[in-house]
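What you see is the complex with one protein chain gone and the rest in place.
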Amino acid sequence: MKNAAVASLLVIFAIPLLIAVAELPPFGDPDAPIHTHISARYIEQGVEEAGAENLVTGVLLNYRGFDTFGEVTVIFTALAAALAVLLTSGGVQYFQEDRPPAPPKGADESERPPTPVSPVVLFVVRLLAPFIGIFAAFVILHGHVTPGGGFQGGAILGAMFIVLTIVLGAGKVRPRLPEPLARWLQGAAPLSFVLIGALGVAFTGFYLGFPPEHSLHLVRELMMVVLEIGIGVGGAAIFARIFLAMEAD
Amino acid sequence: MSMAFDIFLLLFLIGTALAVAHSKDLLAAAILFSSYSLVLCLLWQHRGAPDVAMTEAAVGAGITTVLFLVTIGRTKRREK
Partner (left out) sequence: MISYEGIINAIVVVLVGFGAFFFLVGTIGLVRLPDFYSRTHAATKCDTLGAGSILLALAVFNGLEPSSVKMIALAALVLLSSPTSGHALARAAHRTGLDYWRLDKE
């Protein structure tokens, strides 16, 4: 009886939704409003209106800034939840019983010191890490002109931290990212959105509203750069912390 | 020519995706998934979406693979 009621309720809700979907223009139809009005507007006036040479960034942070705000909040909440699970279990436990027993190779096997890091790898990573960092900063800061942006640059910066952790060991990298600082940094993305959103309220009266005046081109660009830096730093911090939480000393 | 390249990449993509799904060795699956991401990255770039291609290369082929490998190192390599 109850199941039947739920099923009929679902059907009643589904019918108007299905009718609405049927009313939508067919996928890929060149006469659909999205192709005749929205895309055309973005392509023709996007660079001028959004203040970003890179149209993708313009749409992502300016036209669809509110959607990106929601997306960033969801992603970073999920990452923070994953990190919380990792941290409360006291780091990841080893499943020792599942590992195959080490092949017996003589009595001195157990007394062998841990493998030192290869000097070649150490040298190359030390040589390349600053360049990776510079590239990440370029991708983040130049995201409104060339392909790239906060998400990509943040992943590259996080990858730099991961490489350094693998080669130098977690003990050397962990002090560089102290707990209280990292806690704020991993919230940098939503916080930067809140900051820029408040600025938008001051400028236009709308949350995340970018000032439309032609003379304020630089302000729009700066607001976008702040958002990109927030996303990039937050992403890098949270990737690095997740990896550090999984890595034993 | 361009179309042929796309079709080749798409076929490779399907092949790697099936291989990931069928592999019982989780380490091999992680590496295959990394190559899947690289091929998808090439495809995005070729279809004119460099932003997405960069995300795919950095997140898909880089960070995700590393996290998978660490997780496999901490747990078990074989699927039951």
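For clarity, chains are labelled A and B in written order, and residue numbers in each chain start from 1.
By our rule, a contact is a pair of C-beta atoms (placed from the backbone, for glycine too) under 8 Å apart; a residue touches a chain by one contact, two chains touch by 3 or more.
Fair warning: this is a prediction, and the values are worked out from it, not measured in the lab.
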| item | value |
| --- | --- |
| For the chain not depicted, the shown chains it touches | A |
| Of A:1, A:127 or A:218, the residue in touch with the unshown chain | A:127 |
| Residues from subunit A at the interface with the omitted partner, ascending | 103, 105, 115, 118, 120-121, 124, 127-128 |
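Operating definition for what follows: only the chains that are shown with their structure count from here on.
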| item | value |
| --- | --- |
| Between subunit A and subunit B, centroid-to-centroid distance (C-alpha), Å | 19 |
| Residues on subunit A engaged by subunit B in the complex (per definition of touch) | 54, 56-57, 92-95, 98, 139, 147-149, 151-152, 155-156, 158-159, 162, 239, 242-243, 246-247 |
| Residue numbers on subunit B that touch subunit A, as the complex places them | 50-51, 53-55, 58-59, 62-63, 66-67, 70-71, 74-76 |
